[in-house]
Each structure stands twice: as C-alpha cells, then as structure tokens.
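All protein chains of the complex are present and in place, except for one that has been dropped.
Labels for the chains are A, B and C, by order of writing; each one numbers its residues from 1.
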Amino acid sequence: MKIHEYQARLLFEEAGIPVARAIVADTPEAARRAAEQIGGPVAVKAQVHVGGRGKAGGVKLATTPADAGNAASQILGMRIKQSVVCKVLVMEKVEIARELYLGVVFDRDHRGHSVIASAAGGVDIEEVSAKTPEKILKQFVHPLVGLSAHQARQIGFGLGVPPKSALEIAKTLLALYTVYQRTDASLAEINPYVVRPDSTTVAIDAKMNFDDNALFRHKSIEDMRDMGEEEPLEIEAKNADLAYVHLGGDIGIIGNGAGLVMTTLDVVTAAGGRPANFLDIGGSSSPEKVRRALEIVLKEKSLKAIFLNVFGGITRCDDVATGLVQVLKAVQVRVPIIIRMTGTNVELGMKILNESGLNLKTYPTMQEAALVAADIARSA
Amino acid sequence: MKIHEYQARLLFEEAGIPVARAIVADTPEAARRAAEQIGGPVAVKAQVHVGGRGKAGGVKLATTPADAGNAASQILGMRIKQSVVCKVLVMEKVEIARELYLGVVFDRDHRGHSVIASAAGGVDIEEVSAKTPEKILKQFVHPLVGLSAHQARQIGFGLGVPPKSALEIAKTLLALYTVYQRTDASLAEINPYVVRPDSTTVAIDAKMNFDDNALFRHKSIEDMRDMGEEEPLEIEAKNADLAYVHLGGDIGIIGNGAGLVMTTLDVVTAAGGRPANFLDIGGSSSPEKVRRALEIVLKEKSLKAIFLNVFGGITRCDDVATGLVQVLKAVQVRVPIIIRMTGTNVELGMKILNESGLNLKTYPTMQEAALVAADIARSA
Amino acid sequence: MAILVDETTRVVVQGITGRDGSFHARQMKEYGTNVVAGVTPGKSGAAVDGLNAPVFDTVRQAVDVAGANTSVIYVPAAAAADAILESAEAGLRLVVCITEGIPVNDMLRVHHALAVRGDKNFVLIGPNCPGVISPGKSKVGIMPGFIHKPGRVGLISRSGTLTYEIVHALTQAGVGQSTCIGIGGDPVIGSRFTDLLPRFESDTGTDAVVLVGEIGGSDEELAAAWYTERKRRIRVVAFIAGVSAPPGKRMGHAGAIISGGKGAAKDKIETLGRHGIPVASDPAQIPELVRRAVP
Partner (left out) sequence: MAILVDETTRVVVQGITGRDGSFHARQMKEYGTNVVAGVTPGKSGAAVDGLNAPVFDTVRQAVDVAGANTSVIYVPAAAAADAILESAEAGLRLVVCITEGIPVNDMLRVHHALAVRGDKNFVLIGPNCPGVISPGKSKVGIMPGFIHKPGRVGLISRSGTLTYEIVHALTQAGVGQSTCIGIGGDPVIGSRFTDLLPRFESDTGTDAVVLVGEIGGSDEELAAAWYTERKRRIRVVAFIAGVSAPPGKRMGHAGAIISGGKGAAKDKIETLGRHGIPVASDPAQIPELVRRAVP
C-alpha cells in the first residue's frame, strides 16, 4: 500500500526526523492561508502516489500567499498519469547547500533490509544506481539485529558533508529505520534530504510503501489509504479478498493462483486476445468469493468475454461451480463465459454446472479455451 | 532497582495482563474507602521491597471496609526486615482454583532470558526449584528472536490447567516478556498467578527488578524509585555515582574496583576486623568523587577507622590524593585513616599527601594495612 | 526413489480443525499419506470428521505421542510464522507451510530464527505453496493427487495451480514424477530452487527436473548458475510465468512483482537459455522438452 507525501511526513516527524514546515490544503484558499501561516516563499506540491509530478507540472514555487493560491488552483484537479490531484502540500522554501537521497528498502536477495543513501539526491535513485553506482552508499540490516548507530554513521560520514550534517543524517537514518520497521513498511524514502548552508539538515520529501499482508496490525496506516488513488475495481476486489489488477483489454480473466492466472494472461495474449484484467480468486475460495469475482469482472466496461480458468487444489471445483451458478442465476451476464476447470472435486463441479440448467460450455485445455476466448472477443 | 507491587501491577496492566482489582492507600481511612469502592472482601497487602511479608503479618484479609481500615492501621508503619510499610494495596478477594508461578528472568549462563512457570504457585520459586524441579517449566528466549507464541503455549499447556486457562496464560507470558524487555528489566514475576474456578486467570501479585545500568533510558521507571526503601547512605552514594553497600561493622572501606574492594573486605575480615561498608569509587575517579566517598563513609555511625585501598589503573593516584587532602582540610575527621596506595601516578599521589601538611600514614601492602586497621578498631 | 517425502513420512496437520485443514487432512489420508496427528491449540481431544488422527495442543505432543516427523500448516496468516517455528523446535525435519498472506517481517524472523538454531537438516517448504508430493508414496499439501503419476521427473515450482497444469500435462504425456515441490511465490521462502536442486541431483530416482518460475526476484538466475557450476547428472527444463505482466503491478503473489528493472520474465528466460536450460513458451510444451532432455 502507498500513502501520500503529507502522510509519510507525519510519520517521519513523529519518529523525530526533522521535516520542512508544511501544511496540507485541498482548496486554493486553504493553500493561500497555509502560505501566509508559513511566511516567505513556499513550494506547492501535488499529492499523488505516482512519481514524476515535478516534470508533469505538479510542483510550483510561490513567493506570496496569493501566488500560492494561484499555484494550488492550477495543480488541484490536475491529472498526473492516472491520478487526479485532490490535495497539495504547501511547504516552506528550504535553503539548499546539498541534496541527498536517504532510503530504507526490503532487500529480498539478502533476506533483510538495506539502508541506502546517495550524495546525488533530488533525482531518481534508480538512475543514479544505473549511471553512477559509486555514488550509492549501502548498509545491509540484519532483521534480528536492526540498524546499528555505527552503520548510520558510516553512511553519514560517507556522503562528504560537514561533520554536523553527517551526525544529523545518522540520527535521521536510525529514526527512518525505526519507523520503517515499526510499520511493516517495504520502503521509506526521503528524496531529497537537504543539507542547509548552516549544515543543519531537513527532509523536504517523504515516501512510504507498506506490506499489504501486515496491514492487519496497523490500523492507523490502513486508515491512510486514499481510495481515490486506486482503481475502483481493485478496491472492490480487495474488499472481497481477491487480487485484482486492471489491464485494459476486453477478455475478463478469472483464475485461481497467481501463476496460473499470469500464465492464462500469457496464453490469451499469445492467442491474440487482450486480457481486461488479472483476477486471482486465491487458495481457499468459497462460492461467495467466486460470485464476487464474477460481479467485479462484469463491471469492466469493454468486456467481450470471460475466461474462467480453474485448476482445483485448495480451491475446490464444486465451490467454483456453485458460485458460478449462483451468480449466473441472479445476474444477466451480457458476455459469453469460457470455462476450463479441472483438479480437486472436478466431477462434482462439472455435475453442478451440467445440472444447473444453464448452457455452460467447458474446454479441456487452457490453450483451446484461450483461442476460443480470443476468437469471441475479436468477432464481438 | 526494585519497585513495589502496586507499581509493577500498573506496568503489567498497561501491557494487557489481567490483574486483580486493587487500590493503593497510605492511610487507614484511604484503605477503608478503597475497600468500599472495590466491594466485597479484600486483602490488605503491605508494600515493601523485601520478601516474606506474608509470614511477617504484612498481608491481612478483611471482609468489610471497616475491617480493611483496621487491617491497614495495623500494617502501616509496621517494620518488615529493614523496611517500614508506608503504603498498602487493597485488593479484591479472588476465587482461586489454582495458584501458579509465572516469571521472566535474565539467564546469564545462556546469555539470554528464561521464561519460567510452575504449577506450584504462591510459594517461593527457589524452594520449588530445589525440592521439586520437575514442577518447573522453562523456555529459553534468544534475545534477538524474542519469546515466540508457541513457547508461551508450551508452558501454558504444560501446567495442567483447562485449555482456556492455558491460552490465557500464554497471552500473559507474551505480555510479561514484552514489558520485561521494553523496560530493561532483570526480573518480572507474578506469584501467584491465579486460575479462577471458571478457568479465567488473573495476576494477584506483581514484581519487577530493573537493570540499573539501563535506567538512563527509562525515566518513568527511575521515577518509581522509593527512597524510603533504600539505605540512606546507599542513595547518597548512588547520587555521587559510587557503589556503596552498608555492612554494619566499624571499619570504613574505600577502594577502587569491585574485586579489590571485595578482597579488601575479605582481608580485613581475615585480619579480625569488621567492615562497615563496601565502597567502590569506580574506574574513572575525579578528586570530587573521592571527597564524596569519604564524606559518605564518615556518616557510618559506628565507624572506628577508615581503610583507603587504592591501586591506580584508570583511577589516578594523584586524583585520589587530591580528593583526600581536600576533604581532610575541610572536614574534621574523627577516626584514623589507613592508606594503601600504588599504581598509576603513585609518586604524584604520594607527593600530594606528603606536601599536604596532614600527617597521613601509608602502608605498602593490603595485608599490613588491614592488620593495622583491625587493630585500631579493636582498641578504639 | 523420491526426495523430502515418502512412505516413512508421518504427518501432523497444524490447524487441523479449520475448514481447509480438515478438508486437506482427509484428502491427504485418502491419497495414502500417513496423517498421524493434528494440532490446534486449545482443542486437544477434538474429533475431526473422517480422520482418526488425535488432535493435540502442541506439535511437541504430536511428536512425542504420535511420532510425527513432518508438519503441514494450514493456520491463519497471523499465526503461521509461529507455527513454523513451533514445528522446528519440536524437532521435525520437514515443515510444509500452505498458508498465504504471511507478512514479510514475520517470515524474515522465521528465516533468521532458523539460521540461529543452525539445524542444517531442517527443511521448510513454503509458505504460500501447494506442498510436496512423491506420487504413489505420500502427499503433503493441497495438490490434487490424481493428476500425478509415479516416475523419474522432479518438479520445483514457485507457482501453485500452474504446477498442477504442468504436472497434468506431464502425466497425460506419460511422463511420471519422482517428487513435485511447490516452493511458493512469496519474497521470503524456506527453500529456493538452489536449496532443492542438489537433493534431486543426489536422488537416483530422478533423471530431470522441471523448474517453474515466475517474475520477481533472482532465484531462477541462481538456479541457472548452479546448473552450469559443474557437470550435473540431472537435466533441467523450465517454464516462466508472467511474460505479458506489466511492470510494477503486484500479481497476487507478493513475489510476483517486477521492480527496479529486476526480475522480468524475459531476462529470466534469457539467462536460463544461456545456461543450457530449455524454456517452454507454453506449459503444454514441457513434456516434449523433458522427453528431448532425457531421451
């Protein structure tokens, strides 16, 4: 799960990280008042989850409160990639001597975490990593041992900043790791982290991503979810405990197991079809779950066919069939459903389908079914 | 550092451990009102750091508020070992089906912690451990891994209580370990932890000791210190950053390093002397520290001689001599001071003593000095 | 021959009183697996429909009383990491964790707590996986048993249902399996391709191994490196899911996410190919690739 800069900023501030003074605003008037309260020149920054807001015109400098109001009125409502800007953050203009990158990320290969810093802040860290890897400082954090103060200092003193700044950076990294760890985050990032001319330091950006599987123990983080930033069908799916990704084609895909659904996408794509979505009904699926899955896919606007691909393991074919029959009896389905089902309780599932009185067609292999689905979508 | 039952109880309650309803009172009238508020029969329990308060008459049952007031008036002001009772805890009477012992302790041999439980609660755990070791359940906790839920269950289900109680006990142990760990405790103990007839469970005692070296990061724990429970000279010494133990003899002992001071006690004892105290001025000793040490020892009432035994390492003999001369010039010392000094900067130290104009006698060996000190004390 | 599970496997089912736990315990029993006990804390003595295995409060009891040597875990995500450690502490040699949705930090704790224990013989499969089956001998997991057929091809897969798809294809083509292992698609798993390939290499009952990978991580690349590190007895073929997956999107599995330009399907396919491992472009091709590898 992602949160906005203004939300991550609050978490950082609570953790004791120095952050630039800033006020969030959702109207131009509120932005004007925020600028007034802060005093002096400010930056007005679009609050969206996607990156690249600067290039898209989502960050504007303003010297007066009136300017800030104007900037906010230009930014609010702006579309940046798939996001519409609903809030801006009005932030004091910070004097900059150096811009750094500081981050903590989950490190899959080392089965731990990595604290990363770069003397080249303010730009995309992946670009720095690719072009000038020597500018990246890294410390591996063993999950049971945690980040040690000396590791944080190793980075602080490695950045070529004044000693006072280096010690402040070390303190910030320790706080950043603490908040990252405490919240089951997968990413905590400050880009840029600024060294002022007087060697004091301050965060002027804030980013955090969280482990979806751990949100159950972080109610206050879960509450920060911005539904406006998410695909409505993905939200609906999440509420039904389904994994859903909108892809934009015209063949609805439902399957059980990420690998199988991914492969279904691959096979449908290879057959010349365009998948509308990825929908994994997961392991232990009740009839209710299958019903919800179908309802969600049916909301895809450009839908021309549905391909239901089930291989029964922990998912039982009878449960899938029961859900399918339930929804088909309750709802008028406007597109053909191509079914491919095998595995646990397949006979029971087939029996339910056959005895349903609904004329449901099933295919023995994925490839066959995919070709049929692609064909139907093409000719619809 | 030790705290009272009523203080440990609060920490346990905050951690989510079920505790019996109780109110602390420092007058009989407050105890009466507390019993009234709780309703029904209560126990009135002396709040002292020392053990064995039950046998000493420090715990009384009361069926009415008036009884509770009477019990409190008997207990308040009572002396139990070296402690005077200033507070009582008025606690609801809990119905008891089983009494258990639950505890977490620092485990030096395993360089970690141990969670310990016993089906024989309400009695001294060391006695149980000695007489019926098979009744002790133990789980080692690796400090980096922490206590796992399955370890807590292993103990819960090992106690031979109903399943509902076992699961509650496991939850309590996890909470107990958390509060123990969070506060840098060296002991957290509930004895007895009670299983009620309906299988619910509740703590009716609470005990915690803390690592003195870690108190600097636990201000709220440090604030719980009951000065009334500590030897006044030990408090004064602690404030001066000195390690002091009152022993009750007539020869004041001052030295640097725990081992040297302990050995000084051993040697003085072997020479027929009776040490008044243990006083370690520690490693890095300033003249000020030596001065405070002498001032404290001079407050020992039955003092007949002072034996100052210094072997210079990180402690510098010149610092010790300077402190000694300072205090001897400022204060009228009523007993002879036997000095034995060698090690770092010994010449400088001797020079300071000799040039002080004070007639200070020094001895080359510990044994010689100890014999002189014992002699003086005997003949004084 | 087979690896990890066989006729000597004695299974304790953690979470046996749950819907999935009881269902799959019965399924395993029907397949012929020795299901000797179940564990649900607080429910010792409970009866589970269709099973005569006793239910205990702790895995330790299942070991002491029922002689379990292998565990399979169906407990909810919040308790699953602890269930793994419980089985390790109880002295089991193999733990198969079916549960999905375990937080990354919980699995990191498990991984490093196991490292601290230092028992090199302990094997964890999963979490978020279908389990292990040695066809005709023992099934410890949730895979539909009837699609398998005893034989000499091993399979290690990061995917769940896709594995069944491929096993089904193998069986229909007459190619039997020695042992099929779903290792799970999470970012932190107990055993990776390179932890299990050496076991197949040492198993004289296995001639070839099918690797079923997917986008994310670099386990496929490590497996490729293992394959050419020295001369290997076994042949390896592979399939990679997620060729058409858009980057940055999480596809169900926590592990199935491409980020920072790492872990894309096409890179994995390219690396495997470079190390002499044929990669199928469609699961249905796998039997043919196996036949070519082990004529």
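Everything that follows uses one rule, which is that a residue touches a chain if its C-beta (ideal position, glycine included) is under 8 Å from a C-beta of that chain, and two chains touch if they have at least 3 such contacts.
Predicted model, so just to flag it, every value in this text is computed and none were measured.
Among the residues B:Leu10, B:Met78 or B:Ala214, only B:Ala214 touches the chain that is left out of the figure. When the whole complex is considered, the residue among B:Tyr101, B:Tyr177, B:Tyr193 or B:Phe278 that touches the unshown chain is B:Phe278.
Contact with the chain not shown here comes from a single listed residue; of A:Val145, A:Val331 or A:Leu358, that residue is A:Val145. For the chain missing from the display, the contacting residue among B:Thr64, B:Ser199, B:Gln326 or B:Thr342 is B:Thr342, taking the whole complex into account. For the chain missing from the display, the contacting residue among B:Ala66, B:Val84 or B:Ala270 is B:Ala270, taking the whole complex into account.
Subunit A meets the missing chain through residues 142, 144-145, 148-151, 153-154, 157, 163-164, 166-167, 170. Residues 106, 108-109, 111-112, 126, 129-130, 142-144, 181, 184, 186, 211-214, 216-217, 243, 245, 247, 255-263, 265-267, 269-270, 275, 278, 280, 282-284, 310-316, 342-344, 346, 365-367 of subunit B touch the missing chain (whole complex, contact as defined above).
Convention: only the chains that are shown with their structure count from here on.
Each chain gets a centre from the mean of its Cα atoms; the one farthest from the centre of subunit A is B.
The mean-CA centres of subunit A and subunit C are about 28 angstrom from one another, to the nearest whole unit.
The residues of subunit B that reach two or more other chains are 144-145, listed in rising order. With touch defined as above, residues shared between interfaces to two or more other chains in subunit C number as follows: 109, 112-113, 116.
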